[in-house]
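With one protein chain removed, the remaining protein chains of the complex are shown where they sit.
Think of it as A and B in the order they're written, each chain with its own count starting at 1.
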Amino acid sequence: MSRRRYAFLLLGLGLALALAAVFSLAVGSTDIPARRTLEILTTSGPSLERTILVDLRLPRIFLAIVVGAGLAGAGTAYQGLFLNPLADPFVIGASSGAALGATTSILLNLGALPLAAFLGALGAVGLVYLLGSGGGGGSSSPLGLLLAGAAVSTIVGSLVSLLMILNDKSLGVIFNWLLGGLSTATWRELGYGAPMIGAGLVLLGLLSRPLDALALGDDTASSLGLSVVGFRFAIVLAATITTAAAVATAGIIGFVGLVAPHAARLIVGGRNGRLLPASCLFGALLLLLADDAARILAEPREIPVSIVTALVGGPFFLYLLRQRARPA
Amino acid sequence: MTPRLVAEGVACSYGEKTVLRDFSLAAEPGTVTALLGPNGAGKSTALRALSRLLRPRAGTVTLDGQDVWRLPRRGFGRQVAFVPQSEAVAWPMTVEQVVLLGRLPHRGWLLPYSREDHAALRTALRQVDLEDFRERDLDSLSGGERRRALLARALAQDARVLLLDEPGAHLDLRHQMELFGLLAGLARERRVAVVLSLHDLNLASLFADRAVLLNEGRIVAQGPTQDVLTPGLLLETFGIAVETVPHPRRGVSMILPIPEEIPGDPR
Partner (left out) sequence: MRTAVFLVLCLFASPVAGAPPKRVVSLAPSLTEMVFALGAGERLVGVTTVCNYPPAAQRLPRIGGMEDGGIDLERVLALKPDLVVAIGEFQMTTVEALRRLGLRVEVVPSQTLEDVFTAATRLGTLLGREAAAKRLTADLGTRVERIRRMMAALPRERRPRVFYEVWDEPLMTATGHTLIGGLITLGGGVNVFGELPGRYVQVSPEAVLKRDPEVILAPEQHGSPVDPKALVRRPGLAGVKAVRTGRILVLNGDIVSRAGPRIADALELVARALHPELFTR
(Lines give C-alpha, C1' and ligand atoms only; values in the text may rest on other atoms or scores of the structure.)
Protein backbone atom coordinates (compact mmCIF):
# COMPACT_ATOMS: atom_id res chain seq x y z
CA MET A 1 0.00 0.00 0.00
CA SER A 2 1.53 3.23 -1.13
CA ARG A 3 2.11 6.13 1.17
CA ARG A 4 -0.61 8.17 -0.39
CA ARG A 5 -3.19 5.46 -0.07
CA TYR A 6 -2.24 4.93 3.51
CA ALA A 7 -2.53 8.62 4.25
CA PHE A 8 -5.95 8.64 2.66
CA LEU A 9 -7.00 5.66 4.74
CA LEU A 10 -6.00 7.35 7.98
CA LEU A 11 -7.68 10.51 6.90
CA GLY A 12 -10.81 8.61 6.03
CA LEU A 13 -10.85 6.80 9.34
CA GLY A 14 -10.24 10.01 11.20
CA LEU A 15 -13.09 11.65 9.40
CA ALA A 16 -15.38 8.71 10.09
CA LEU A 17 -14.44 8.93 13.73
CA ALA A 18 -15.19 12.64 13.86
CA LEU A 19 -18.54 12.07 12.20
CA ALA A 20 -19.33 9.24 14.61
CA ALA A 21 -18.46 11.49 17.51
CA VAL A 22 -20.77 14.20 16.28
CA PHE A 23 -23.48 11.64 15.72
CA SER A 24 -22.94 10.26 19.21
CA LEU A 25 -23.61 13.68 20.66
CA ALA A 26 -27.19 13.14 19.65
CA VAL A 27 -27.48 9.74 21.30
CA GLY A 28 -29.16 9.75 24.64
CA SER A 29 -32.56 9.67 26.23
CA THR A 30 -32.84 13.43 26.32
CA ASP A 31 -33.81 14.87 23.01
CA ILE A 32 -31.48 17.68 22.03
CA PRO A 33 -32.07 18.82 18.47
CA ALA A 34 -28.94 18.71 16.37
CA ARG A 35 -29.13 22.33 15.36
CA ARG A 36 -29.16 23.45 18.95
CA THR A 37 -26.18 21.32 19.86
CA LEU A 38 -23.60 23.64 18.37
CA GLU A 39 -25.36 26.61 19.85
CA ILE A 40 -25.39 25.08 23.30
CA LEU A 41 -21.74 24.10 23.16
CA THR A 42 -20.39 27.38 21.97
CA THR A 43 -22.59 30.05 23.52
CA SER A 44 -22.18 30.00 27.23
CA GLY A 45 -24.91 29.78 29.80
CA PRO A 46 -25.34 26.73 31.97
CA SER A 47 -28.45 24.75 31.31
CA LEU A 48 -29.66 21.21 31.70
CA GLU A 49 -28.90 20.51 28.08
CA ARG A 50 -25.43 21.90 28.40
CA THR A 51 -24.75 19.75 31.46
CA ILE A 52 -25.96 16.69 29.61
CA LEU A 53 -23.84 17.44 26.57
CA VAL A 54 -20.69 18.60 28.29
CA ASP A 55 -20.67 16.57 31.49
CA LEU A 56 -22.23 13.34 30.30
CA ARG A 57 -22.08 12.81 26.58
CA LEU A 58 -18.80 14.45 25.69
CA PRO A 59 -16.63 12.65 28.24
CA ARG A 60 -18.33 9.40 27.36
CA ILE A 61 -17.57 9.88 23.67
CA PHE A 62 -13.95 10.74 24.38
CA LEU A 63 -13.58 7.82 26.75
CA ALA A 64 -15.00 5.42 24.17
CA ILE A 65 -12.50 6.73 21.63
CA VAL A 66 -9.56 6.56 23.99
CA VAL A 67 -10.39 3.14 25.41
CA GLY A 68 -11.20 1.74 21.98
CA ALA A 69 -7.90 2.97 20.62
CA GLY A 70 -6.04 1.66 23.64
CA LEU A 71 -7.54 -1.80 23.48
CA ALA A 72 -6.92 -1.99 19.75
CA GLY A 73 -3.33 -0.87 20.16
CA ALA A 74 -2.63 -3.37 22.91
CA GLY A 75 -4.30 -6.11 20.90
CA THR A 76 -2.17 -5.27 17.88
CA ALA A 77 0.99 -5.44 19.96
CA TYR A 78 0.07 -8.75 21.54
CA GLN A 79 -0.95 -10.32 18.26
CA GLY A 80 2.40 -9.26 16.85
CA LEU A 81 4.34 -10.33 19.88
CA PHE A 82 2.74 -13.73 20.25
CA LEU A 83 2.32 -14.34 16.54
CA ASN A 84 -1.16 -15.45 17.43
CA PRO A 85 -4.25 -14.16 15.68
CA LEU A 86 -6.37 -14.93 18.72
CA ALA A 87 -4.35 -12.83 21.11
CA ASP A 88 -6.23 -9.96 22.69
CA PRO A 89 -5.25 -7.42 25.34
CA PHE A 90 -6.34 -9.75 28.11
CA VAL A 91 -4.36 -12.78 27.05
CA ILE A 92 -1.72 -12.48 29.72
CA GLY A 93 -3.85 -11.83 32.69
CA ALA A 94 -4.66 -8.13 32.68
CA SER A 95 -8.39 -8.63 32.95
CA SER A 96 -8.37 -11.15 35.77
CA GLY A 97 -5.79 -9.07 37.63
CA ALA A 98 -7.91 -5.97 37.28
CA ALA A 99 -10.95 -7.91 38.47
CA LEU A 100 -9.06 -9.11 41.52
CA GLY A 101 -7.90 -5.59 42.28
CA ALA A 102 -11.40 -4.23 41.93
CA THR A 103 -12.91 -7.07 43.96
CA THR A 104 -10.40 -6.57 46.76
CA SER A 105 -11.09 -2.87 46.82
CA ILE A 106 -14.84 -3.44 46.95
CA LEU A 107 -14.65 -6.11 49.63
CA LEU A 108 -12.31 -4.17 51.86
CA ASN A 109 -14.14 -0.95 51.13
CA LEU A 110 -10.92 0.71 50.07
CA GLY A 111 -12.42 2.96 47.45
CA ALA A 112 -10.23 4.17 44.58
CA LEU A 113 -11.61 1.43 42.38
CA PRO A 114 -9.81 2.48 39.18
CA LEU A 115 -6.45 2.55 40.94
CA ALA A 116 -6.99 -0.86 42.50
CA ALA A 117 -7.98 -2.29 39.13
CA PHE A 118 -4.99 -0.69 37.45
CA LEU A 119 -2.55 -2.06 40.02
CA GLY A 120 -4.20 -5.45 39.93
CA ALA A 121 -3.76 -5.66 36.17
CA LEU A 122 -0.12 -4.65 36.36
CA GLY A 123 0.48 -7.10 39.18
CA ALA A 124 -1.04 -10.03 37.34
CA VAL A 125 0.94 -9.37 34.18
CA GLY A 126 4.08 -8.94 36.24
CA LEU A 127 3.45 -12.34 37.78
CA VAL A 128 2.86 -13.84 34.34
CA TYR A 129 6.10 -12.33 33.12
CA LEU A 130 8.05 -13.77 36.05
CA LEU A 131 6.50 -17.19 35.61
CA GLY A 132 6.86 -17.14 31.84
CA SER A 133 10.52 -16.29 32.04
CA GLY A 134 11.21 -19.39 34.06
CA GLY A 135 12.18 -21.49 31.08
CA GLY A 136 14.72 -20.75 28.39
CA GLY A 137 17.40 -19.30 30.63
CA GLY A 138 15.76 -16.06 31.59
CA SER A 139 14.36 -15.18 28.21
CA SER A 140 10.63 -14.90 27.99
CA SER A 141 9.46 -16.91 25.03
CA PRO A 142 6.06 -16.02 23.60
CA LEU A 143 4.79 -19.49 24.30
CA GLY A 144 5.97 -19.33 27.88
CA LEU A 145 4.15 -16.05 28.40
CA LEU A 146 0.97 -17.38 26.82
CA LEU A 147 0.97 -20.48 28.97
CA ALA A 148 1.73 -18.55 32.12
CA GLY A 149 -0.96 -16.07 31.11
CA ALA A 150 -3.52 -18.82 30.73
CA ALA A 151 -2.56 -20.28 34.08
CA VAL A 152 -2.63 -17.00 35.97
CA SER A 153 -5.86 -15.87 34.33
CA THR A 154 -7.56 -19.09 35.29
CA ILE A 155 -6.31 -19.12 38.85
CA VAL A 156 -6.91 -15.46 39.51
CA GLY A 157 -10.28 -15.65 37.81
CA SER A 158 -11.35 -18.52 40.05
CA LEU A 159 -10.14 -16.55 43.03
CA VAL A 160 -12.34 -13.68 42.01
CA SER A 161 -15.33 -15.97 41.58
CA LEU A 162 -14.68 -17.51 44.95
CA LEU A 163 -14.48 -14.11 46.61
CA MET A 164 -17.67 -13.08 44.90
CA ILE A 165 -19.57 -16.12 46.14
CA LEU A 166 -18.22 -16.06 49.66
CA ASN A 167 -19.15 -12.45 50.01
CA ASP A 168 -22.25 -12.23 47.92
CA LYS A 169 -23.09 -8.83 49.28
CA SER A 170 -20.62 -7.43 46.77
CA LEU A 171 -21.45 -9.92 44.07
CA GLY A 172 -23.71 -7.52 42.27
CA VAL A 173 -21.21 -4.69 42.41
CA ILE A 174 -18.33 -6.76 41.13
CA PHE A 175 -20.41 -8.41 38.46
CA ASN A 176 -21.55 -5.06 37.18
CA TRP A 177 -18.03 -3.76 37.08
CA LEU A 178 -16.82 -6.82 35.21
CA LEU A 179 -19.39 -6.37 32.50
CA GLY A 180 -17.75 -3.12 31.71
CA GLY A 181 -19.36 0.01 30.59
CA LEU A 182 -18.99 3.62 29.83
CA SER A 183 -22.34 4.62 31.26
CA THR A 184 -20.98 6.36 34.32
CA ALA A 185 -18.12 8.00 32.45
CA THR A 186 -17.36 11.53 33.44
CA TRP A 187 -14.37 13.77 32.92
CA ARG A 188 -12.77 12.17 35.94
CA GLU A 189 -12.51 8.76 34.31
CA LEU A 190 -11.14 10.37 31.21
CA GLY A 191 -8.57 12.18 33.29
CA TYR A 192 -7.38 8.87 34.71
CA GLY A 193 -7.40 6.88 31.57
CA ALA A 194 -6.34 9.17 28.75
CA PRO A 195 -2.79 10.02 29.87
CA MET A 196 -1.83 6.43 30.57
CA ILE A 197 -3.43 5.05 27.43
CA GLY A 198 -1.87 7.84 25.41
CA ALA A 199 1.56 7.18 26.87
CA GLY A 200 1.25 3.46 26.26
CA LEU A 201 0.19 3.94 22.66
CA VAL A 202 2.99 6.39 21.93
CA LEU A 203 5.47 3.93 23.36
CA LEU A 204 4.05 1.12 21.26
CA GLY A 205 4.30 3.33 18.21
CA LEU A 206 7.97 3.91 18.87
CA LEU A 207 8.48 0.18 19.26
CA SER A 208 6.92 -0.65 15.88
CA ARG A 209 10.07 -1.74 14.18
CA PRO A 210 11.27 -4.01 17.00
CA LEU A 211 7.79 -5.53 16.99
CA ASP A 212 8.16 -6.25 13.28
CA ALA A 213 11.56 -7.83 13.81
CA LEU A 214 10.33 -9.92 16.72
CA ALA A 215 7.50 -11.18 14.54
CA LEU A 216 10.13 -12.80 12.34
CA GLY A 217 11.46 -14.87 15.19
CA ASP A 218 13.80 -14.44 18.10
CA ASP A 219 16.85 -15.57 16.11
CA THR A 220 16.24 -13.12 13.34
CA ALA A 221 15.58 -10.22 15.67
CA SER A 222 18.69 -11.00 17.64
CA SER A 223 20.85 -11.28 14.56
CA LEU A 224 19.58 -7.91 13.44
CA GLY A 225 20.95 -6.39 16.58
CA LEU A 226 17.92 -6.25 18.87
CA SER A 227 17.85 -7.36 22.46
CA VAL A 228 14.96 -9.80 22.34
CA VAL A 229 14.45 -9.90 26.08
CA GLY A 230 14.65 -6.15 26.45
CA PHE A 231 12.28 -5.25 23.67
CA ARG A 232 9.79 -7.94 24.50
CA PHE A 233 9.64 -6.58 28.02
CA ALA A 234 9.22 -3.03 26.78
CA ILE A 235 6.40 -4.00 24.45
CA VAL A 236 4.62 -6.00 27.12
CA LEU A 237 5.01 -3.11 29.54
CA ALA A 238 3.62 -0.53 27.13
CA ALA A 239 0.72 -2.74 26.08
CA THR A 240 -0.07 -3.64 29.68
CA ILE A 241 -0.14 -0.04 30.87
CA THR A 242 -2.57 0.70 28.09
CA THR A 243 -4.75 -2.29 28.86
CA ALA A 244 -4.68 -1.74 32.60
CA ALA A 245 -5.72 1.88 32.20
CA ALA A 246 -8.49 0.90 29.80
CA VAL A 247 -9.87 -1.73 32.14
CA ALA A 248 -9.55 0.50 35.16
CA THR A 249 -11.70 3.18 33.61
CA ALA A 250 -14.16 1.19 31.56
CA GLY A 251 -14.26 -2.34 32.90
CA ILE A 252 -13.61 -5.38 30.76
CA ILE A 253 -14.72 -4.86 27.19
CA GLY A 254 -13.94 -7.75 24.91
CA PHE A 255 -13.52 -8.14 21.17
CA VAL A 256 -12.38 -4.63 20.39
CA GLY A 257 -8.76 -5.54 20.99
CA LEU A 258 -9.22 -8.70 18.99
CA VAL A 259 -11.20 -7.50 16.01
CA ALA A 260 -9.74 -4.06 15.28
CA PRO A 261 -6.19 -5.30 14.53
CA HIS A 262 -7.55 -7.94 12.17
CA ALA A 263 -9.72 -5.47 10.35
CA ALA A 264 -6.84 -3.04 9.99
CA ARG A 265 -4.46 -5.76 8.90
CA LEU A 266 -6.74 -6.81 6.08
CA ILE A 267 -6.34 -3.37 4.56
CA VAL A 268 -2.94 -2.18 5.67
CA GLY A 269 -0.83 -5.31 6.00
CA GLY A 270 1.33 -6.50 8.83
CA ARG A 271 3.91 -3.79 9.24
CA ASN A 272 3.33 -2.37 12.69
CA GLY A 273 4.42 1.12 11.85
CA ARG A 274 1.33 1.42 9.68
CA LEU A 275 -0.85 -1.13 11.37
CA LEU A 276 -0.87 0.45 14.80
CA PRO A 277 -2.42 3.83 13.94
CA ALA A 278 -4.96 2.24 11.64
CA SER A 279 -5.85 -0.35 14.25
CA CYS A 280 -6.28 2.30 16.93
CA LEU A 281 -8.60 4.32 14.72
CA PHE A 282 -10.64 1.22 13.94
CA GLY A 283 -10.86 0.35 17.61
CA ALA A 284 -11.98 3.83 18.55
CA LEU A 285 -14.63 3.81 15.85
CA LEU A 286 -15.80 0.34 16.80
CA LEU A 287 -16.19 1.06 20.49
CA LEU A 288 -17.86 4.40 19.91
CA LEU A 289 -20.46 2.88 17.61
CA ALA A 290 -20.92 -0.12 19.88
CA ASP A 291 -21.54 2.18 22.81
CA ASP A 292 -24.09 4.11 20.80
CA ALA A 293 -25.81 0.88 19.89
CA ALA A 294 -25.74 -0.24 23.52
CA ARG A 295 -27.60 2.88 24.46
CA ILE A 296 -30.07 3.00 21.63
CA LEU A 297 -31.16 -0.59 21.29
CA ALA A 298 -32.91 -1.11 24.61
CA GLU A 299 -33.99 2.24 25.96
CA PRO A 300 -34.18 3.16 28.83
CA ARG A 301 -32.00 0.28 29.89
CA GLU A 302 -28.48 -0.03 28.54
CA ILE A 303 -27.10 -3.23 27.16
CA PRO A 304 -23.61 -3.79 28.54
CA VAL A 305 -21.30 -2.70 25.78
CA SER A 306 -19.38 -6.00 25.92
CA ILE A 307 -22.44 -7.76 24.60
CA VAL A 308 -22.61 -5.46 21.61
CA THR A 309 -18.92 -5.85 20.83
CA ALA A 310 -19.34 -9.61 21.07
CA LEU A 311 -22.26 -9.46 18.65
CA VAL A 312 -20.01 -7.66 16.21
CA GLY A 313 -16.96 -9.78 16.90
CA GLY A 314 -18.55 -13.15 16.36
CA PRO A 315 -19.76 -12.58 12.81
CA PHE A 316 -16.52 -10.81 11.99
CA PHE A 317 -14.59 -13.94 12.77
CA LEU A 318 -16.87 -15.96 10.59
CA TYR A 319 -16.09 -13.50 7.83
CA LEU A 320 -12.35 -13.87 8.47
CA LEU A 321 -12.74 -17.61 8.30
CA ARG A 322 -14.38 -17.33 4.90
CA GLN A 323 -11.63 -15.04 3.70
CA ARG A 324 -9.02 -17.60 4.57
CA ALA A 325 -10.91 -20.49 3.03
CA ARG A 326 -11.12 -18.71 -0.26
CA PRO A 327 -8.23 -19.64 -2.57
CA ALA A 328 -5.67 -16.83 -2.66
CA MET B 1 38.07 -4.86 5.54
CA THR B 2 36.46 -8.14 6.25
CA PRO B 3 36.75 -9.09 9.92
CA ARG B 4 37.76 -12.58 10.87
CA LEU B 5 35.14 -14.65 12.61
CA VAL B 6 36.86 -17.49 14.44
CA ALA B 7 35.51 -20.33 16.54
CA GLU B 8 37.94 -22.17 18.79
CA GLY B 9 37.18 -25.32 20.70
CA VAL B 10 33.50 -24.53 20.81
CA ALA B 11 31.19 -26.94 22.56
CA CYS B 12 27.42 -26.47 22.69
CA SER B 13 24.66 -28.32 24.43
CA TYR B 14 20.90 -28.19 24.56
CA GLY B 15 20.13 -28.96 28.15
CA GLU B 16 22.08 -32.03 29.16
CA LYS B 17 22.82 -33.18 25.66
CA THR B 18 26.07 -32.04 24.07
CA VAL B 19 25.50 -31.58 20.35
CA LEU B 20 28.78 -30.02 19.33
CA ARG B 21 32.23 -30.41 20.74
CA ASP B 22 35.70 -29.14 19.99
CA PHE B 23 34.55 -27.14 16.99
CA SER B 24 37.15 -24.82 15.50
CA LEU B 25 36.72 -22.83 12.33
CA ALA B 26 38.01 -19.62 10.84
CA ALA B 27 35.72 -17.88 8.34
CA GLU B 28 38.34 -16.70 5.89
CA PRO B 29 37.56 -13.52 3.97
CA GLY B 30 37.01 -14.19 0.33
CA THR B 31 36.23 -17.87 0.77
CA VAL B 32 33.13 -20.01 0.81
CA THR B 33 33.21 -22.65 3.55
CA ALA B 34 30.71 -25.49 3.49
CA LEU B 35 29.59 -27.36 6.61
CA LEU B 36 28.66 -30.88 5.63
CA GLY B 37 27.38 -33.87 7.47
CA PRO B 38 24.35 -36.02 8.13
CA ASN B 39 21.29 -34.73 9.88
CA GLY B 40 21.92 -33.95 13.52
CA ALA B 41 25.66 -33.70 12.96
CA GLY B 42 25.71 -30.26 14.45
CA LYS B 43 25.80 -28.04 11.36
CA SER B 44 23.00 -25.73 12.40
CA THR B 45 24.33 -25.61 15.94
CA ALA B 46 27.76 -24.58 14.69
CA LEU B 47 26.22 -21.82 12.58
CA ARG B 48 24.19 -20.55 15.49
CA ALA B 49 27.23 -20.50 17.71
CA LEU B 50 29.09 -18.54 15.06
CA SER B 51 26.26 -16.05 14.65
CA ARG B 52 26.06 -15.24 18.34
CA LEU B 53 22.68 -16.87 18.75
CA LEU B 54 23.76 -19.80 20.87
CA ARG B 55 26.13 -19.36 23.75
CA PRO B 56 28.83 -22.06 23.76
CA ARG B 57 29.33 -24.12 26.86
CA ALA B 58 33.06 -24.14 26.19
CA GLY B 59 35.43 -22.49 23.76
CA THR B 60 35.30 -19.02 22.24
CA VAL B 61 33.91 -17.28 19.21
CA THR B 62 35.80 -14.13 18.32
CA LEU B 63 35.44 -11.41 15.73
CA ASP B 64 38.80 -9.83 14.96
CA GLY B 65 40.04 -11.18 18.23
CA GLN B 66 37.19 -9.90 20.40
CA ASP B 67 34.81 -12.27 22.11
CA VAL B 68 31.55 -11.82 20.21
CA TRP B 69 29.52 -12.02 23.39
CA ARG B 70 31.27 -8.93 24.64
CA LEU B 71 30.43 -7.00 21.50
CA PRO B 72 27.21 -4.98 21.33
CA ARG B 73 24.56 -6.80 19.36
CA ARG B 74 24.14 -4.01 16.89
CA GLY B 75 27.79 -3.72 16.16
CA PHE B 76 27.98 -7.45 15.57
CA GLY B 77 24.91 -7.28 13.34
CA ARG B 78 26.58 -4.74 11.10
CA GLN B 79 29.37 -7.16 10.35
CA VAL B 80 27.82 -10.60 10.49
CA ALA B 81 24.52 -11.63 8.92
CA PHE B 82 22.68 -14.85 9.54
CA VAL B 83 20.18 -16.28 7.09
CA PRO B 84 18.01 -18.93 8.72
CA GLN B 85 16.64 -21.88 6.88
CA SER B 86 13.12 -20.65 7.14
CA GLU B 87 11.16 -18.02 8.91
CA ALA B 88 7.63 -18.20 10.08
CA VAL B 89 5.88 -15.12 8.84
CA ALA B 90 2.67 -14.89 10.76
CA TRP B 91 1.50 -11.61 9.36
CA PRO B 92 1.43 -10.30 5.84
CA MET B 93 4.63 -8.40 5.24
CA THR B 94 5.97 -7.22 1.93
CA VAL B 95 9.34 -8.17 0.58
CA GLU B 96 10.36 -4.56 0.87
CA GLN B 97 9.50 -4.44 4.56
CA VAL B 98 11.32 -7.67 5.36
CA VAL B 99 14.44 -6.72 3.43
CA LEU B 100 14.53 -3.22 4.87
CA LEU B 101 14.68 -4.76 8.35
CA GLY B 102 18.19 -5.77 7.36
CA ARG B 103 19.11 -2.16 7.84
CA LEU B 104 18.27 -2.36 11.54
CA PRO B 105 21.85 -2.77 12.69
CA HIS B 106 22.73 0.39 10.84
CA ARG B 107 19.70 2.57 11.30
CA GLY B 108 18.67 1.49 14.77
CA TRP B 109 15.18 0.71 15.92
CA LEU B 110 13.80 4.20 16.22
CA LEU B 111 14.84 6.43 13.37
CA PRO B 112 13.07 6.30 10.02
CA TYR B 113 14.81 4.62 7.12
CA SER B 114 17.03 6.94 5.07
CA ARG B 115 17.80 7.24 1.41
CA GLU B 116 20.89 5.16 2.00
CA ASP B 117 18.75 2.39 3.42
CA HIS B 118 16.47 2.42 0.42
CA ALA B 119 19.46 2.32 -1.90
CA ALA B 120 20.79 -0.73 -0.09
CA LEU B 121 17.32 -2.25 -0.46
CA ARG B 122 17.31 -1.76 -4.20
CA THR B 123 20.79 -3.14 -4.61
CA ALA B 124 20.03 -6.20 -2.56
CA LEU B 125 16.81 -6.91 -4.47
CA ARG B 126 18.62 -6.59 -7.73
CA GLN B 127 21.32 -8.98 -6.64
CA VAL B 128 18.80 -11.70 -5.91
CA ASP B 129 16.61 -10.88 -8.88
CA LEU B 130 13.58 -9.93 -6.84
CA GLU B 131 13.16 -6.35 -7.99
CA ASP B 132 9.70 -7.03 -9.39
CA PHE B 133 8.64 -8.64 -6.16
CA ARG B 134 9.17 -5.60 -4.03
CA GLU B 135 5.54 -4.96 -3.13
CA ARG B 136 4.53 -8.59 -2.94
CA ASP B 137 3.54 -10.24 0.32
CA LEU B 138 6.16 -12.64 1.53
CA ASP B 139 3.76 -15.51 1.96
CA SER B 140 2.64 -15.21 -1.65
CA LEU B 141 6.14 -16.14 -2.81
CA SER B 142 7.36 -19.64 -3.52
CA GLY B 143 9.82 -21.30 -1.15
CA GLY B 144 12.74 -20.40 -3.34
CA GLU B 145 11.68 -16.81 -3.78
CA ARG B 146 11.26 -16.49 -0.06
CA ARG B 147 14.74 -17.81 0.47
CA ARG B 148 16.10 -15.22 -1.91
CA ALA B 149 14.26 -12.50 -0.04
CA LEU B 150 15.93 -13.58 3.19
CA LEU B 151 19.26 -13.52 1.43
CA ALA B 152 18.48 -10.05 0.19
CA ARG B 153 17.95 -8.99 3.77
CA ALA B 154 21.37 -10.31 4.70
CA LEU B 155 22.82 -8.44 1.73
CA ALA B 156 21.06 -5.25 2.74
CA GLN B 157 22.69 -5.71 6.10
CA ASP B 158 25.93 -5.00 4.24
CA ALA B 159 27.64 -7.58 6.38
CA ARG B 160 31.13 -8.80 5.61
CA VAL B 161 30.47 -12.26 7.00
CA LEU B 162 27.50 -14.26 5.78
CA LEU B 163 26.29 -17.33 7.65
CA LEU B 164 23.59 -19.32 5.88
CA ASP B 165 21.69 -22.37 7.07
CA GLU B 166 20.95 -24.65 4.10
CA PRO B 167 20.43 -21.84 1.63
CA GLY B 168 19.99 -24.22 -1.29
CA ALA B 169 17.15 -26.30 0.12
CA HIS B 170 13.89 -26.21 -1.87
CA LEU B 171 15.39 -24.17 -4.65
CA ASP B 172 15.08 -25.35 -8.21
CA LEU B 173 18.26 -26.06 -10.12
CA ARG B 174 18.48 -22.73 -11.82
CA HIS B 175 18.00 -20.76 -8.66
CA GLN B 176 20.45 -22.96 -6.82
CA MET B 177 23.06 -22.17 -9.45
CA GLU B 178 22.24 -18.48 -9.26
CA LEU B 179 22.31 -18.34 -5.51
CA PHE B 180 25.59 -20.14 -5.09
CA GLY B 181 27.03 -18.24 -8.00
CA LEU B 182 26.06 -15.04 -6.24
CA LEU B 183 27.63 -16.16 -3.00
CA ALA B 184 30.82 -17.24 -4.69
CA GLY B 185 30.92 -13.93 -6.56
CA LEU B 186 30.47 -11.97 -3.31
CA ALA B 187 33.32 -13.90 -1.78
CA ARG B 188 35.58 -13.39 -4.73
CA GLU B 189 34.84 -9.77 -5.57
CA ARG B 190 33.91 -8.24 -2.26
CA ARG B 191 36.03 -10.45 -0.03
CA VAL B 192 32.96 -11.49 1.92
CA ALA B 193 33.45 -14.55 4.16
CA VAL B 194 30.69 -17.08 3.53
CA VAL B 195 29.97 -20.05 5.75
CA LEU B 196 27.01 -22.23 4.88
CA SER B 197 25.59 -25.61 5.67
CA LEU B 198 24.73 -27.91 2.85
CA HIS B 199 23.37 -31.33 2.06
CA ASP B 200 24.27 -31.45 -1.59
CA LEU B 201 27.90 -32.55 -1.73
CA ASN B 202 28.26 -31.71 -5.39
CA LEU B 203 27.17 -28.14 -4.87
CA ALA B 204 29.80 -27.94 -2.16
CA SER B 205 32.36 -29.29 -4.54
CA LEU B 206 31.45 -26.77 -7.21
CA PHE B 207 31.21 -23.65 -5.11
CA ALA B 208 32.96 -24.08 -1.77
CA ASP B 209 36.64 -23.43 -1.30
CA ARG B 210 36.81 -25.12 2.06
CA ALA B 211 34.71 -27.82 3.64
CA VAL B 212 34.13 -29.08 7.17
CA LEU B 213 32.83 -32.61 7.63
CA LEU B 214 30.82 -33.03 10.81
CA ASN B 215 29.49 -36.16 12.35
CA GLU B 216 27.77 -36.54 15.71
CA GLY B 217 28.94 -33.16 16.87
CA ARG B 218 32.60 -33.59 16.01
CA ILE B 219 34.74 -32.45 13.11
CA VAL B 220 35.78 -35.46 11.07
CA ALA B 221 37.84 -33.50 8.60
CA GLN B 222 38.45 -29.92 7.61
CA GLY B 223 40.31 -28.28 4.78
CA PRO B 224 40.19 -27.52 1.07
CA THR B 225 37.01 -29.01 -0.35
CA GLN B 226 38.71 -31.34 -2.76
CA ASP B 227 40.82 -32.83 0.03
CA VAL B 228 37.79 -33.42 2.24
CA LEU B 229 35.39 -34.90 -0.30
CA THR B 230 37.10 -38.26 -0.60
CA PRO B 231 35.41 -41.63 -0.57
CA GLY B 232 37.12 -42.74 2.62
CA LEU B 233 36.05 -39.73 4.66
CA LEU B 234 32.57 -39.71 3.18
CA LEU B 235 32.09 -43.39 4.00
CA GLU B 236 33.21 -42.72 7.55
CA THR B 237 30.84 -39.75 7.90
CA PHE B 238 27.76 -40.81 6.00
CA GLY B 239 28.08 -44.57 5.99
CA ILE B 240 27.57 -44.55 2.24
CA ALA B 241 30.04 -45.86 -0.30
CA VAL B 242 30.84 -43.31 -3.02
CA GLU B 243 33.03 -42.90 -6.03
CA THR B 244 34.35 -39.58 -7.19
CA VAL B 245 34.78 -38.55 -10.80
CA PRO B 246 36.19 -35.26 -11.99
CA HIS B 247 33.70 -32.78 -13.38
CA PRO B 248 34.17 -32.75 -17.17
CA ARG B 249 34.44 -28.95 -17.32
CA ARG B 250 35.57 -27.84 -13.92
CA GLY B 251 37.74 -30.69 -12.80
CA VAL B 252 36.42 -30.76 -9.28
CA SER B 253 35.28 -34.04 -7.75
CA MET B 254 31.70 -35.05 -8.38
CA ILE B 255 30.40 -37.47 -5.80
CA LEU B 256 28.59 -40.52 -7.09
CA PRO B 257 26.95 -42.58 -4.37
CA ILE B 258 26.93 -46.35 -4.84
CA PRO B 259 23.63 -47.86 -3.83
CA GLU B 260 23.52 -51.21 -2.02
CA GLU B 261 23.19 -54.33 -4.07
CA ILE B 262 19.58 -55.41 -4.46
CA PRO B 263 19.32 -59.15 -5.14
CA GLY B 264 17.66 -59.80 -8.45
CA ASP B 265 18.20 -56.27 -9.73
CA PRO B 266 20.10 -56.49 -13.02
CA ARG B 267 21.70 -53.13 -12.41
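Observations
As a convention for this text, contacts are C-beta pairs under 8 Å (C-beta built on N, C-alpha and C of every residue); 3 or more make two chains touch, one makes a residue touch a chain.
These figures come from a predicted structure and were not determined experimentally.
The missing chain, though absent from the view, touches A when the full complex is examined.
Within the complete assembly, A:183 is the residue of A:141, A:161, A:183 or A:227 that touches the hidden chain. Within the entire complex, the positions of chain A that touch the omitted partner chain are 28-30, 46-48, 51-52, 55-57, 113, 165-169, 172-173, 176-177, 179, 181, 183-184, 186, 188, 300-302, 304.
Criterion: only the chains that are shown with their structure count from here on.
Per-chain Cα centroids separate chain A from chain B by 44 Å. Partner chain B is touched in their complex by these residues of chain A: 79-80, 83-85, 206-207, 209-210, 212-213, 215-217, 219-220, 222-227, 231, 265, 269-271, 328.
On the side of chain B, the complex with chain A involves touching residues 48, 51-53, 72-78, 80-82, 84, 87-94, 97-98, 101-102, 104-105, 109-110, 137, 140, 157.
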